[in-house]
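The complex is shown incomplete by one protein chain, all other protein chains being positioned as in the whole.
The letters A and B name the chains in turn, as written, and every chain counts its residues from 1.
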Amino acid sequence: MEIWESAEGDHMGLRSYIAKRVVFAAITLFIIMTLNFVIFRLMPGNPIALIADVVRLRPEQVRRLYELFGLDRPIWDQYVQYIVQTLQGFYGYSFYTQRPVSQDIMERLPNTLLLVGTSTVLSIIIGMVVGIVAAAKRGSAIDISAISFGFLGNSVPVFWLGLILLLVLGVNLKWFPLRGTTSVPAPREPLALVADILWHMTLPTLALVIILFGGYALVMRAAMIDVLTEDYITLARAKGMDERTVLYKHALRNAMLPMVTVISLAFGFLLTGALLTETVFSWYGLGRYIWDAILKHDYPALQGIFFIISAMVVAANLIADLIYAVLDPRVRYD
Amino acid sequence: MGMAGLGLLLFFAVMAISAPSLTPYDPQYTMQLASSRAKPEWLDPRLPRNTLIISDPGFSSTRSLEEWTIFEEGSSAVSWSDQEGYPGIPLIEEGSGLGSFQLTSNSLRGNSTILMEKAFHYQSSPPRRFSVHMAYKVIVEGNATWNIQVWVRQTDNVVLGFWNSSTKSGSVDWSIPKPEIDTNDASLRFRLFKDILADATRVFPVQGNYTLVIMVQTNVESGTVNIYLDDVSARIWGEAFGYLGTDNYGRDIFTQLMHGSRISIIIGTFSAIIAVLLGLIVGLVSGYIGGWLDELLMRSNDILLTIPGLPFLIVLTAVIGPSIWSVIILIGLLGWMGIARLIRSQVLSLKSKAFVEASRASGAGTWHIIRKHLIPNVMTMAYTQLALTVPGAIVTEAALSFLGLGDPFLQTWGKMLHDVQYYGAVAEWWWAVPPGICIASLSMAFVLIGYALDDIFNPRLRKR
Partner (left out) sequence: MKRMPPLLEVKDLIMYYETMKGDVKAVDDVRFTLEKGEALGLAGESGCGKTSVALAMLKILPYNAKIFSGEILLSGVNILTLSDEEIRKKVRWKRISMVPQAAMNALNPVFRVSEQITEAIILHEQVSENEAKKRTLELLERVGIDPSRADHYPHEFSGGMKQRAMIAMALACNPEIIIADEPTTALDVIVQGQVLKVIKTLQRELGLSMILISHDLSVVAQTCDRSIIMYAGKIAEDASTEELFAEPLHPYSIGLIGAFPSLIGERKRLESIRGSPPNLLDPPPGCRFHPRCPYAREICSVEVPPLLETHKRHYVSCHMVNKHPKYS
């Protein structure tokens, strides 16, 4: 008798959704690799000439390098070789350190991930709480500060904030160290080492969180405000639920949906911010690596970094898409 | 809120427009205004300011000789000459033109020594740098030797010999001492103080009376010697300069700050305009025409959104080469995606509205409909997005410059911060803080304007 029986079961929809997102991520990655290849081949002069610039090479060495880099083969071959190598994790040799770029990156990546991970989690949590309270208490001090920090996050350069924090808390007050991931020499004992790293991490994390939480707070606030106007919220109150339950059970679940989208979009910005902040604090991560690579015209390093960073962002977006599917039952049927 | 934004924007616009009149220096090229990394003048009044010891180094008239005290031993004629003047060195320095100090000596006079002294009182804390500039020309007719020296007599009558031409016998056309008389020269420091790490603090260690002495000695066997001196200047380099001190090259930081506003405003608005134009076109076409074109454009949109912006810009700029136009265009090219999505959804909702249907029913062409019906309705959103995109562009440019990828010929605010980081000058807060404040305030101005526009165009019923 029902005209609108729904046909599919739960799992079919979910599977096809996941498949679509994975394919999309793969295509994006592929395009990034292609761009990476094309851009660096666009450069005038060939890479070997650039290396020869930095390091004195004998003619036989130059010839060997030509072979090694496959520069004597047609451009299509080079392209394929590049794709294959990149997927295998080989990104060429750094001009400056003379080591494989992948090795340089792997040394520094964990530090960057530590910084990025901690800052992300903290900004999201703080942003969400502030946003929820701001939406529930419109016009209060929290509401106004949420909006203000949201605006400031867009305007204040994070690396400058890092400089200021370094100046005030590091140079003037001497509460925090001025550079590095750990003290030199690093403490041996694991607990002390962890504490040392955390102490060094405080200022960069602080800079990142201050800039970023405002954006999350604004989105959470807007999403909550929208949700709180919905009929099912009024009904939840009518059913006799206390305000706390209404906010955190009924409203939040719905407001999380746009939040997840924003988190995935913002990951790219957060990563970029972390990279910039790292240079200020000489945090031994990818950011510092970029700064040095630019100074020394280390193109293979830049190429490798660009790929790794893009891959991370694509992966983060994919994870966010999947989380969204879990949270929103409606999306499995699109 | 919008008024505050407009006010801020006006402030920076005024700053940008009046920058040249606020400060006479060029932010990029006027170097060596004072000691490098000089502090702002208001920070510490005891810090020495730029002190030019000689008021008229060019010897423009006979009166110029009055500031000097001249001691003659033996006899030679000392006068002002309007026949000779230091012509300068092409592309390096300008001469002051005709007018110089002339000393004439001949065999009748024999051995003679002239001391030109300029006494002055120094009353600041010891400076780090002191330099003397002098141009000289010697015309020897006959057989004669000559010697020029530059000394400083300190408060306790200790004499520091800064330069000695050594006894020469031939004519010399206009020259300047090589190496230049400057406490920055390590060999001079070593020679004077036996210590490479010394600086001008040893020259003027206490407050008191000092004398700059130029000694000219001639020994004429036969004939005449004419020695001309011009462009004689001595400078105690200031440790404090201007409102905000100097950077590593002695450039005025305040000037850089003022001029930076021009660049930031230009880069911000131009990039944003490019981004909004692109977003408008893509959004309109995608939304209205739909179909596979829409699919294609939106997929590209999503892919470009995923590629992290700044790393991509870094790679592009590193390869293309940093210049202000490439930065503007690239930032614009990477900023249209969000706008395109917004415009597209607005177009989609407009598309089904009655007046578009009616227009199409009456036979109007696609382009016509877009122009007459869609664009006007979409423009309000375009303006709002324009205002909201500028801050991102400004901050992105600052980030690029900070990393060293900005136009190397422009001192933008971001470049200033790069210098701070590169030269490790974090503690010099008058250098590190203002550029960031300016970036933040200018961006805030646009953010406030943007949100105010949004409020105006999308009034939402406020529930109290």
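Following the convention adopted for this analysis, a residue touches a chain if its C-beta (ideal position, glycine included) is under 8 Å from a C-beta of that chain, and two chains touch if they have at least 3 such contacts.
Just so it is clear, the structure is predicted and the values come from calculations on it, not from any experiment.
Colleague: Using the definition of touch stated at the top, determine which of A:R41, A:R73, A:R179 or A:R237 touches the missing chain.
Modeller: A:R237
Colleague: Please identify, in ascending order, the residues of chain A that touch the omitted chain?
Modeller: Its contact residues with the unshown chain are 2-4, 6, 230-232, 234-242, 250, 253-254, 327-330, 333.
Simple rule for what comes next: only the chains that are shown with their structure count from here on.
Colleague: If you look only at chain B, which of its residues touch chain A in the complex?
Modeller: 302-303, 305-312, 314-316, 318-320, 391-392, 395, 398-399, 402-405, 414, 417, 420-421, 426-427, 429, 432-433, 435-436, 439-444, 447-448, 451, 463
Colleague: Which of the residues in chain A come into contact with chain B in the complex?
Modeller: Within the complex, chain A contacts chain B at residues 24, 27-28, 31-32, 35-36, 39-40, 42-43, 151-152, 154-157, 159-161, 163-164, 166-167, 171, 229, 265, 268-269, 271-272, 275-276, 279-280, 290-291, 294-295, 297, 299, 302-303, 305-306, 309-310, 313-314, 317.
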